[in-house]
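Left out: one protein chain. Kept in place: all the others.
Then we have subunit A:
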Amino acid sequence: MKKRISIFPEEVLEELSVNYRYMVQELANKQGELNLGQRFSTSDIHRTSDYMTVRLYKPISNIYLSEKDEDLL
């Protein structure tokens, strides 16, 4: 079984109840709903410097690598 690594240091955990040992840290950008807001550019027409960079929901051309293909490179 994979050992769970706590997000708190041991000295802090000693002061907390046992369930805090089960809290794990996960990167926000690995969560589907939070996988946003990583990069922003500018758009003059929208008058914003917080113009979110997003990928298209499909490949743009026939040049496309799926995540699986990328792992097989």
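By definition in this document, a contact is a pair of C-beta atoms (placed from the backbone, for glycine too) under 8 Å apart; a residue touches a chain by one contact, two chains touch by 3 or more; residues count from 1.
Everything that follows uses one rule, which is that contacts and distances are computed from a predicted model.
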Out of "RNA polymerase sigma-70 factor, ECF subfamily protein", "Malonyl-S-ACP:biotin-protein carboxyltransferase MADC", "SPASM domain peptide maturase of grasp-with-spasm system" or "ABC transporter permease", flag the one the UniProt entry gives for the chain missing from this complex. "SPASM domain peptide maturase of grasp-with-spasm system"
Name every residue on subunit A in touch with the hidden partner chain. 39-46, 51-66, 69-70, 73
